[in-house]
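Just one protein chain is left out here, and the rest sit where they should.
Our next item is chain A:
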Amino acid sequence: ALVFGPRIAWATATDDAIAEFTGGADVAEATGLTLTAPEIAENGNTVPIEVDAPGAESIIVLASGNPNPDVGTFAFGPLAASQMASTRIRLAGTQDVVAVAKMADGTFQRASQEVKVTIGGCGG
């Protein structure tokens, strides 16, 4: 999405990133997308997350409270046995982690999970 002027709230930047991923299409609450993240992360430098959306083409992950909400996008090819992936991410502080999946039929689904962060993973 195009952004004019300074970003006032991080939540807005997250919405922009989602709109860029979906092309502005509607996003439903998740029925076939699972985002797994810890409720409490002591160290924001390395927080394990997992996304799983059977049949999805791709899944974007966003950290709504980071200076830049973009985390990564997983695109699955024909030899992905299931549309799941796990990795480790940085979280600047307590915030919602958001995943949006593009499903096989072209629709979009969204899941989010709040992660309480004891020691932030940005700056220093």
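By definition in this document, contacts are C-beta pairs under 8 Å (C-beta built on N, C-alpha and C of every residue); 3 or more make two chains touch, one makes a residue touch a chain; residues count from 1.
As a convention for this text, contacts and distances are computed from a predicted model.
Participant: Please identify the absent chain by the protein name in its UniProt record; candidates are "3-oxoadipate CoA-transferase", "Sulfur-oxidizing protein SoxZ", "Copper resistance protein B" or "Carboxymuconolactone decarboxylase family protein".
Facilitator: "Sulfur-oxidizing protein SoxZ"
Participant: From the listed residues A:A13, A:L35, A:A53 or A:I89, report the one that touches the chain absent from this view.
Facilitator: A:I89
Participant: With respect to the chain omitted from the figure, which of A:T14, A:N66 or A:Q109 is a touching residue?
Facilitator: A:N66
Participant: List every residue of chain A that touches the chain not included in the displayed model.
Facilitator: Within chain A, the residues touching the omitted chain are 45-47, 63, 66-68, 70-82, 84-91, 121-124.
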